[in-house]
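Note that one protein chain of the assembly has been removed; the remaining protein chains are unaltered in position.
Coming up: subunit A.
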Amino acid sequence: MAEPQRARPKPTPETQHFWDGTKAGELRLQRCDACAHVFFPPRPFCPSCASRKVSVFKASGKGFLYSYVINHRPAAPGFTPPYAIAVVELAEGPRMMSNMIDCPQTPEALELDMKLEVAFEALDDKITLPVFRPAKG
């Protein structure tokens, strides 16, 4: 029997630009043209002022570690415990869930507020996930 696979996102029309972006090596966010609010997850209107005039832009990919758990059990299919589930606060404001790479999955190595930068991990030829590593320098 095949190994159970990691949960794969299935894009919708409203989120397709985000997943097109990660595949192209870009972290894409949205900004409201009316009030300049930057938001995530994707939607074709501003959750702050309700304007439908919003633009997609390439985010800096920089942020910091806002919080995390190191999951031991039960492990999600496709994951080898222990592994960190992180919430990253992006420089542009929104937060997103992600995983940490190039870093031991330990409380000692994972310091809150440490600076992070985005990296991209292809799940298959359709989906690439945004993940984060400690920022260099």
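One rule holds in what follows: contacts are C-beta pairs under 8 Å (C-beta built on N, C-alpha and C of every residue); 3 or more make two chains touch, one makes a residue touch a chain; residues count from 1.
Here is the rule we go by: contacts and distances are computed from a predicted model.
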- Query: Can you pick, from "Thiolase", "Cation acetate symporter", "ABC transporter permease" or "Cytochrome c-type biogenesis protein CcmE", the UniProt protein name of the chain not displayed?
  - Reply: "Thiolase"
- Query: In the full complex, which residues of subunit A touch the absent chain?
  - Reply: 6-12, 15, 19, 40-41, 66-79, 82-83, 85-87, 95-99, 107, 112, 123, 129
